[in-house]
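Here it is: the structure, laid out below.
All protein chains but one are shown in place.
== subunit A ==
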Amino acid sequence: MTETTTEIISTKLNPNVLPHLHIWEWHIPLYLFLGGMAGGLLVITSIMIVLKRRFGIGPRDEGDGCPCLAVRIGSILSPVLLGVGMLFLFLDLAHPLYVWAFYTTIQPTSPMSAGSWILIAFFPLAVLQAMLVNKKFLRERNIGIVNKLIDWTEDHLTPVALVNAHIGVGIGIYTGILLSFFSARPLWSSSILGMLFLVSGISSAAALMLLLAPDDEKPTYSMIDANAIWIELVVVGLFVLGGITGPANSSGAMMHLIAGDYQMAGLSYMIWFWGIFVALGLLVPLLLEFLEAAGVHIKFPQVAPVLVLIGGLVLRFLIVFAGQTYHTFM
């Protein structure tokens, strides 16, 4: 039998969709990374606060309601990183001056509409929490309104932290859902992407806290990170399996990611995915943190968390780029 072929010649010009989708460059992956990390920081710090307040569990207590220094820094970084991420999101808009249009409507079917509201809802409570755990420094300033806010938060910290933990999860998942609702883009169209970005965000947040924490607090964050990496490995596995066992659109897109020779910054997707993301960004740090916990002290304890952060960033770039370079749903 002779092989039949189909060849399509088109006069379409539009550079945003040809030769493949080309709408998002570095802004969006960076925003997804920062947003995921901000969500992760909020989850971890809120849970640490609740554990401390309610159950007395956690590292050293300085007697002012804050579990430890890392929580103090993490609580501040969370809204800051989200703010920076949103700046990139804003810069990506083709018409940034119309950004108000997001906030004069609620479009119930649009994840981006829900997301833009969650992003706003994030700030008030996250900032209050950051203020309270750093009240030592704010009290010195003795500003009336700030004092009042701190007093209020002081009385309600447990519920505030509980709500914040949920908002953090919401942000983390949202960064994945944003992509996974696009059924026209086979690689993104996977419901587990929200979960993947959430755990990756939590593990990046733990890595960042591990980097910044003083020595006596490090074991806590190393442990959180190691657990998050474990879960992330499982979720990555499910994401890949779900893709390759799926219909032609999904399996082709997954192969494009995990075995593709399409290049990003001079290296093939395959190398980025297995070599950099999975091996360097997940397996090596997991091993290092495992050794550390087993008492084998590593000369450069910063290596593991830095690798985790690189892995998290690479994951966002890979998913956003590979999702765009694969053909549209057929």
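Points to keep in mind about this one:
One rule holds in what follows: a residue touches a chain if its C-beta (ideal position, glycine included) is under 8 Å from a C-beta of that chain, and two chains touch if they have at least 3 such contacts; residues count from 1.
The definition used in the following text is that contacts and distances are computed from a predicted model.
For the chain that is left out, the UniProt protein name among "Phosphate ABC transporter ATP-binding protein", "Ion-translocating oxidoreductase complex subunit C", "4Fe-4S dicluster domain-containing protein" or "Carrier domain-containing protein" is "4Fe-4S dicluster domain-containing protein". Of the listed positions A:Gln107, A:Thr158 or A:Gln302, the one in contact with the omitted chain in the full complex is A:Gln107. Note that of A:Pro15, A:Gly144 or A:Gly266, the residue touching the chain absent from this view is A:Pro15.
In the full complex, subunit A contacts the hidden chain through residues 2-18, 21, 23-24, 92-96, 98-99, 101-102, 104-105, 107, 109-113, 115-116, 181-185, 188, 328-330.
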